[in-house]
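Each chain you see keeps its place in the complex, though not every chain is here.
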Amino acid sequence: MMTTLDTTNNYETISLDIEVLLHASEAPLTATMLKKHLSLSDKELQSALEVLQARLNKSALSLHKSASGYRLQIADRYSALIQRVFPQRQERLSQALLETVSVIAYKQPVTRSDIEYVRGVTLSSGILRQLFDKGWIVEKGHRDTLGRPALLHTTPQFLDAFGLSDLNELPPMPDLNQLHISA
Amino acid sequence: MQMSNLAESNLAPLRIYQTPIEHLPDDLYVPPQAFAIWLEQFAGPLDFLLYLVKKNNFDLTQMPILPITEQYLAYISELDTEHFELAGDYLLMASTLIAIKTELLLPKPQMSTEERDPKAELTRRLEAYAQIKQASLRLDRLVRLERDVFLALVSMPDQSIMNAELPNYSPNLLIDSLFKMQLQPDYQMHTVKVDTIPLSDRIASISRQLSMSGRRPFYELLDKKQGKVGVVVSFVAVLELMKRQLIGIVQDDFENQPRQLTLEWLA
């Protein structure tokens, strides 16, 4: 039987392995993936994550759980410092891009022409390319109309980027009556 | 709005078309110099219309449409080539507005109620747009990764330890990636789920070879390792490049020789 000290050491070791994998991974890692890669039980994972969280509390990082899994990010309280020293890291999104991704997020699945109809503007290929490049949208399936246009959906990365864990957490759509467009 | 009454009546339609510009609300007029700034402030004609409706408490069913139409047409004439795509959008919106006006000016025929009502449709579109615009502002207020919070970047362990030998990449990888960047198939194109030989890779590779050698027989462009599927994918790549008018077929004028497909770079 393990002594308490051994167990603690063990969780410490596992927590370091988790830290490594989260840093080395290009995408967030789910609990399932962490358990698989490190051959852990639920209990071991949970305890090691607590140890990791405690260690990170003394550092500049925080453990964040997003829609697609765990990731390491710089603690919120340092955002202002980063914005001051590395202003180029602050990603700005154009209104056109925000409107486009909003149509996709709220009305999915949509076709390209659905987006153009709602926005009243021809969709520039640059905007779709940016959204594909960020991994925020994917094509999945086709609408059974002329030309069988591809259907666009948002991805878990989109949710990750906006700190959401589910599409249900999107801010509610504004009420039409409050928009004051008399019909 | 005094003009609303006129617009609603079926009398003297010509006077509406002659309405002098000074009757317009100030907001409608954008001096040409401010046009570039204006373009950045509105996401399109619907956005602009929405602004007018909200700013002036216009009732879309009552408002005179001609001034806005004129404004749109003025913008179209100001649009430079860089914003050419927008011209179509504004033209469409202007023609929609004109269509609405025309229907209002004509005596209403007693027709089926199924007839679409363009004004109601425009109102619906404006509402749908206003809703999405509001939603996008709410989305933008969420805490966003890489704007409000940041991923922690770290380096991998030393390359020498991770990997004894340096991988050797072909310089063609660089040029192909540039071709791919420029020749990316439109995202609307139908893509086959399992493509063992990606079309975009073939397009890039064939572009590179032809742009450097000028012309080449089709069979020399094939990657022999790719087998029959490679031939098919290469052929589709050639068709795609021909459609884009980047390559053409060399007319073979040696009648005695067996015909072969020779391609040349046109760009």
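By written order: A and B. Residues from 1 in each chain.
Heads up, the rule we're going with is that a residue touches a chain if its C-beta (ideal position, glycine included) is under 8 Å from a C-beta of that chain, and two chains touch if they have at least 3 such contacts.
Being a predicted model, the structure only gives us computed values, none of them experimental.
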Assembly formula (labels as shown, counts from the whole structure file): A x2, B x1
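Heads up, the rule we're going with is that only the chains that are shown with their structure count from here on.
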Inter-centroid spacing, chain B versus chain A (mean Cα positions, whole Å): 27
Residue numbers on chain B that touch chain A, as the complex places them: 43-47, 50, 53-54, 59-61, 85-86, 88-89, 93, 120, 123-152, 154, 156, 184, 186-188, 190-191
Residues of chain A defined as touching chain B within the complex: 23-24, 61, 64, 71-74, 76, 79, 82, 89-93, 95-96, 98-99, 101-103, 105-106, 112, 117-122, 124-125, 128-129, 132, 139, 142, 148-150, 160-164, 170-174, 176, 179-183
